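For this view, one protein chain was removed and the others were kept in their places.
We just call them A, B and C in the order they show up, numbering each chain from 1.
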Amino acid sequence: MNTFGRIFRISIFGESHGKWVGVTIDGCPAGIALREEDLAPDLDRRKAGAAGTTPRKEDDMPIFVSGLFNNKTTGAPLTIVFENNNVRSADYDAIKATPRPGHADFVLDKKFNGFNDHRGGGHSSGRLTVALVAAGSVAKKILNGITVSATLTEAGGNTDIEAAINKAIADQDSIGGIVSCTVAGLPVGLGEPFFDSVESVISHAVFSIPAIKGVEFGSGFAAARMAGSTHNDAIINEHGATGTNNAGGINGGITNGNDLHFRVAVKPTSSTPREQQTWNKNTQSVEPFTVKGRHDLCIALRVPVVVEAVTAIALADLWLLHA
Amino acid sequence: MNTFGRIFRISIFGESHGKWVGVTIDGCPAGIALREEDLAPDLDRRKAGAAGTTPRKEDDMPIFVSGLFNNKTTGAPLTIVFENNNVRSADYDAIKATPRPGHADFVLDKKFNGFNDHRGGGHSSGRLTVALVAAGSVAKKILNGITVSATLTEAGGNTDIEAAINKAIADQDSIGGIVSCTVAGLPVGLGEPFFDSVESVISHAVFSIPAIKGVEFGSGFAAARMAGSTHNDAIINEHGATGTNNAGGINGGITNGNDLHFRVAVKPTSSTPREQQTWNKNTQSVEPFTVKGRHDLCIALRVPVVVEAVTAIALADLWLLHA
Amino acid sequence: MNTFGRIFRISIFGESHGKWVGVTIDGCPAGIALREEDLAPDLDRRKAGAAGTTPRKEDDMPIFVSGLFNNKTTGAPLTIVFENNNVRSADYDAIKATPRPGHADFVLDKKFNGFNDHRGGGHSSGRLTVALVAAGSVAKKILNGITVSATLTEAGGNTDIEAAINKAIADQDSIGGIVSCTVAGLPVGLGEPFFDSVESVISHAVFSIPAIKGVEFGSGFAAARMAGSTHNDAIINEHGATGTNNAGGINGGITNGNDLHFRVAVKPTSSTPREQQTWNKNTQSVEPFTVKGRHDLCIALRVPVVVEAVTAIALADLWLLHA
Partner (left out) sequence: MNTFGRIFRISIFGESHGKWVGVTIDGCPAGIALREEDLAPDLDRRKAGAAGTTPRKEDDMPIFVSGLFNNKTTGAPLTIVFENNNVRSADYDAIKATPRPGHADFVLDKKFNGFNDHRGGGHSSGRLTVALVAAGSVAKKILNGITVSATLTEAGGNTDIEAAINKAIADQDSIGGIVSCTVAGLPVGLGEPFFDSVESVISHAVFSIPAIKGVEFGSGFAAARMAGSTHNDAIINEHGATGTNNAGGINGGITNGNDLHFRVAVKPTSSTPREQQTWNKNTQSVEPFTVKGRHDLCIALRVPVVVEAVTAIALADLWLLHA
């Protein structure tokens, strides 16, 4: 489904080349101050514009459809939509015959018996992340005293990200990256021992973001190579503070009051300028393929704010359950 | 909550030192042949016994409580319980004062205001995975024609696992490992573009297993360092077969008909024999700490069958939704 | 929450005097033909205009926001909105001080700490039923071969409904009514024995409609006075047809293949033209009260199509689960 959360529940809708994309937040508490401009900082961070990002630019002005009255949330479903006003659908007609490698074109066509809106990836487009970011900004307001911050720490295997982008432009090939996210100020006790472990809930949210292929908490994969005596974080005071933080702020699926920390692997943008191979349905043969449309060379540049958004959404749900 | 799945829904209950641990499967189709002995192979794989595993041994004989008639599932809730008959609770009394590093003792005490059953980790114990494994064996029967296989590919950073265990025994320190899981035979089309992406659903399930700290699909974290032209898997026939499988069998959150592949990081067992440090509530100071009870030196040895189980459970749900 | 259904899941949003009201259907199968005009018959039935209905008239032209491509559903979330273009908010300012008897004004103010949009009932308004009716029209398309039909069989205690309305107009007092609903063509086997019994699911949906205060299936309350030998429906052929239908087409919570039948009690419109009493927050005393705004004298006239809608929505969910 296109819904996430149990009591702070968000639902997204829309397509890349449709009229609007949007989000409904059901279960948003009443009385939260909210104006269009409150969403601007996060929406701006998500926007294209930097080197390595798509030339498609949207205004991304949020339209509050419901759930807001006198600039305060009402407790009723909060629906926010964004117009799609910079759409060039003709670019996508070839998708039907030659599914783009790395994209969902082939699987969407099969899954929906050809009825899916294929233009620009349709509902599966990264365009939908504008709705996630808007919901994330609202979630952050609920997480009073808690800060969620994600940054791109590596692109194309290089921690000098500007250099990485310049190389990608020179190579005319897309690259991926690593996003690191830290949440400070969480109380002890969010999450459950098994199915709703904090790792389960956050990874569920984070893998909702297109292009994410790995998530690790605390020392993550490196922990698999550590000895227990090194990995265990000694508890050093009555509040549960630990000397090290290999656990990434989570023990047994539950927040332990230390910083929550995780890292995310972003694959290279599927739409690379380089020539590739794909199956041509019409000719029934493998053929060279060059992507059309406007795309990001390094989508990872735009991912941190989306990681923050879905993390805030996931934690707002756990927080409201806990409160 | 302690429930996972939408239409093949499992719920677990029980504590390490309680009477029984068990699982209820709601939404299991009627007419599936099932006998106690069908569960034995997976339960045996999960059991202790090898070098590096705990001396606590349970018979792990499943008791079918409901949902089975004439050795076939009835369509009613299928409840399976296991007795806990090898319990030494006195080992755990010290936990209340000195929470074990790396364990959930501290957070459970806070979250449940001290009312949690702390013996052996209570409900948060790895003992509960016997219920997951039982449910997984049932799920595998639903996934007709689909094979789920997980193996430990690395322990303590060493691909020679026997050597790794011997070193851990010699060092008297616990170690972690990497579990690799492959699912063959999946149709195209399981999963959803965003919140119920296959990655979201499987990672949610996998992070339910105690000690898991990372999950990566396909090339995973390595993808973050690859160029798009290398990472993209060329589609080579009408069924969507790809030449490479960097995507791990998933595009845009949806299975693409190729093998599903992911890897899991297992942290070292929290209960290492080495002396550690923790906070002593009684003395209000940090003190040396040595773990009591019987434990696995390398819990990762017993994790593969649990990874298979939760993966099968997650896929059975997607499969029944898709069918 | 404002969501109903498990796999055909609808979410509503909007307020009486807001910009738009709307609905998102998540889980709508791909490939269903759908045009604006397909919704017109049901939307027209819901509209005001007859004697006894409100002078507020809306165009109720559906705007398809997402999930539709080339006039077919795509499998992505289907969002439909309606403009509110005939709004007179000034009528409602007094509500804050003097909550209207029979309305939710008082409880909404308390529940949402005064932050609710009180204009015209805000999100709690019957205006939202336009979204239910739209979703119902889509649900009916899924229920291929199944007909859902509801009619007003009684108003103000009179089966001559025209006479009842004329009397209400003459009395200048609002009236209620009884809606009878029949579903033909259902297969045997929808529903579950306990919590998702057909009665549970349909009553849940039907009590979502404002002003509904009773639901009875088959012989309903009359069954409480019948002998078992009279009430039981004899099975008369291999398909499970019964000679009588006191069960209303449901045995043990599950459809039995006979017509599903239930009746619904609609209370009189809360906004009666007669003078009433209510608490005045400002004066802190009980005072005479006369309702402002434009209202239906017999809202029950407009309820049948809404009952059909929510019934179709509930059954579409059970149907897709069953298929």
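Miscellaneous remarks
Note that in this section a contact is a pair of C-beta atoms (placed from the backbone, for glycine too) under 8 Å apart; a residue touches a chain by one contact, two chains touch by 3 or more.
Since this is a predicted model, take the numbers as computed values, not measurements.
Of the candidate positions B:G22, B:P62, B:G218 or B:G257, contact with the hidden chain is made by B:G22. In the complete assembly, the contact with the undisplayed chain comes from B:V81, out of B:L43, B:V81 or B:A168.
Checked against the hidden chain, the listed residues C:T151, C:T182 or C:S200 yield one contact partner: C:S200.
Against the chain not displayed here, chain C makes contact via residues 1-4, 12, 99, 101-104, 106-108, 110-111, 121, 123-124, 128, 154, 156-157, 168, 171, 173-178, 188-189, 192-197, 199-201, 203-205, 207-208, 210, 212-221, 223-229, 231-238, 240, 242-243, 246-248, 251-256, 265-272, 274, 276-279, 281, 284, 286, 300.
Where chain B meets the missing chain, the touching residues are 1-3, 7, 9, 11-15, 18-22, 24, 26-27, 30-31, 63-67, 69, 72-79, 81, 111-113, 115-117, 122-123.
Think of the hidden chain as still there; on chain A it touches residues 6-7, 76, 193, 321.
By definition in this document, only the chains that are shown with their structure count from here on.
The chain with its CA mean position farthest from that of chain C is B. The pairing of chain A with chain C is characterised as same-residue: of all residue numbers used at this interface, over half are used by both copies. Centre-to-centre spacing of chain A and chain B amounts to 26 Å, using the average Cα coordinate of each chain.
Multi-chain contact residues of chain B (touching two or more other chains) are listed as 193.
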